[in-house]
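Omission of a single protein chain aside, the complex is shown with its protein chains in their original locations.
Here is chain A:
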Amino acid sequence: MADLVHDKPNGERVPTVICDGVDIVYRVNGTGAGRGSATAALNRILSRNQAEKAAGVRRVHAVKNVCFTAYKGEAIGLIGTNGSGKSTLLKAVAGLLPVENGKIYTNGQPSLLGVNAALMSDLTGERNVHLGGLAMGMSREQVKERYQDIVDFSGINEKGDFITLPMRTYSSGMAARLRFSIAAAKDHDVLLIDEALATGDRSFQKRSEDRIRELRRHAGTVFLVSHNNNSIRDTCDRVLWLERGVLRMDGPTEEVLAEYEAFTGGSDKPKGTTAPRPSPPAKPSKQEQKQPGAGKVPLPS
């Protein structure tokens, strides 16, 4: 545990999130790895302790031995190519995914900025605002109080009374705006933002970035996953670079982004050719490894 980057040497800093050797493994049933899936399924039921691989369970080792400590007042960007485990790590910090090994300690309950799953497309925007607010843990009074702000912020009603229509009638941009507006309506201690800035048109993006900065002032620590290096530069002072589930770099924004841009800016050749300092080879026997360098999502089709 000697990987802290001490960019602020003075004073005692209060940690808000501590990741201690975190491994996260997804198990996917019935991928047909190994034998025919019916026998494999039987095997799985009959002998619980058998090697999972033989029983047709694919293990996807999404995050490997990640350690870092986040402090109060920091805004931390998470970068990495697609499928490198950024969102998975964020969900684990939020306590939504169990960790395989290691521990994640947090100050209070970190919240993920996202309510998409709680919303129902058959319901009106209005009812979704209520439902989403309650799902995030706001009280009925809080939802009522902020309802108008949420609708105004989303701009759904700019072109007519659309908030009383079912969400399935919204364009994808409108729906995304409403979702972000609902999600951003709550104040958090530790806030985790996953690609939230990519929604909506230009004017809405500007508004979202302002709102994120505002949320950051209220929150103790902000984590931001984004593929937009500019928005990382604008909002974050520290960056974690995940690649294939491994924490490849942890440091001040400019340093890490420079390396990252060198890594992604080059060709799509296997890693190592463009990366200045490739990470050590991953642990053996990970048959779920992604294609080298391409960084695609490893889940089987």
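Here is the rule we go by: contacts are C-beta pairs under 8 Å (C-beta built on N, C-alpha and C of every residue); 3 or more make two chains touch, one makes a residue touch a chain; residues count from 1.
The rule we apply is simple: contacts and distances are computed from a predicted model.
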Hidden chain of the complex, named as in its UniProt record, picked from "Transport permease protein", "Sigma-70 family RNA polymerase sigma factor", "Peptidase M16" or "proton-translocating NAD(P)(+) transhydrogenase": "Transport permease protein"
Touch with the omitted chain, as defined above, among A:V93, A:I193 or A:I232: A:V93
Touch residues of chain A, complete complex, unshown partner: 1-6, 14-21, 26-28, 64-67, 69, 91-99, 103-107, 109-112, 114-118, 120, 122-123, 127, 130-131, 134-137, 139-140, 166, 246-251, 255, 259, 277, 279-280
